[in-house]
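Here the complex is missing one protein chain, while the rest keep their positions.
Take a look at chain A:
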Amino acid sequence: MSIAETFAAAKKEDRAVLVGCMPAGFPTVDHSIEQMIAMHEAGCDVIEVELPYSDPVMDGPVIQKASDIALANGVRTRDTLKIIEAVASAGATVVLMTYWNPIEKYGIDAFARDLAAAGATGLITPDLIPDEAQEWIAASEKHRIDRTFLVAPSSTDERLAMTLGNCRGFVYATALMGVTGARTSVSSQAPDLVARIRAIDPELPIGVGLGVGNGAQAAEVAAFADGVIVGSALIRCMLDAPDRATGLQRLRALSAELAEGVRRR
């Protein structure tokens, strides 16, 4: 399913889409595939694969640690594409989130081509703003990859309009000013930002991320957003577990809890 179809289907069911994030190759290529499929089976509508990067400035300690583990275990960009292929063929809607340099190094057009061939439907670019994205916009149009740029509470209306105009599929609204990581409460800035986005573009689905860690918070965000994006809390299931079986069990349980949350609205 494309991102647009995924959001449309959820809308029909009067619920939000659950986007679950997991770094590729954490802790190994095969294990990350297993985790992503488990998340999909337990209720994540979209699997957001994060390409591990050495200098992830938008990420908090949990995602950074997982990325470091993946890199230390030797994950390569081409492995990420293999992982996407495996998870997409298991039936999940897959988007990739990546910092920009690995894409530039791979070759922008070649990456868009290979990403599409692997079965990903979109790319989230946390450190690429539309102002610098001419080549990416051309390549993503050519290979039909949805573009998700980020917007923030600090974005001016002018920048919101410009960024939304360049998004395809959905826009990633960062709910608070900060890096990734579960918080005890959901930011009050998020509903305001979502309202400002809707006033400019009532059609484009809005995913809200940063800070969601449990079913109640997912329900809270689902009440005003089209999609709920969860990363650190899911990754922590694996990082903090005494063994792999327990980790997978917790990952499934949290995915299910979040999936129930996005249906509560």
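Following the convention adopted for this analysis, a contact is a pair of C-beta atoms (placed from the backbone, for glycine too) under 8 Å apart; a residue touches a chain by one contact, two chains touch by 3 or more; residues count from 1.
Convention: contacts and distances are computed from a predicted model.
A chain of the complex is left out here; the name its UniProt entry carries, from "ABC transporter ATP-binding protein", "tRNA modification GTPase MnmE", "Glutathione transport system permease protein GsiC" or "Tryptophan synthase beta chain", is "Tryptophan synthase beta chain". When the missing chain is restored to the complex, the residue among A:104, A:192 or A:240 that touches it is A:104. Remark: the omitted chain is touched by one listed residue; of A:64, A:93, A:140 or A:255 this is A:64. Between the chain not shown and the residues A:3, A:19, A:120 or A:150, the one that touches is A:150. Residue in contact with the omitted chain (choice from A:1, A:179 or A:256): A:179.
Annotation for chain A: contacts to the undisplayed chain at residues 53-58, 60, 64, 68, 71, 76-77, 100-106, 126-129, 131-132, 149-156, 159, 163, 174, 177-179.
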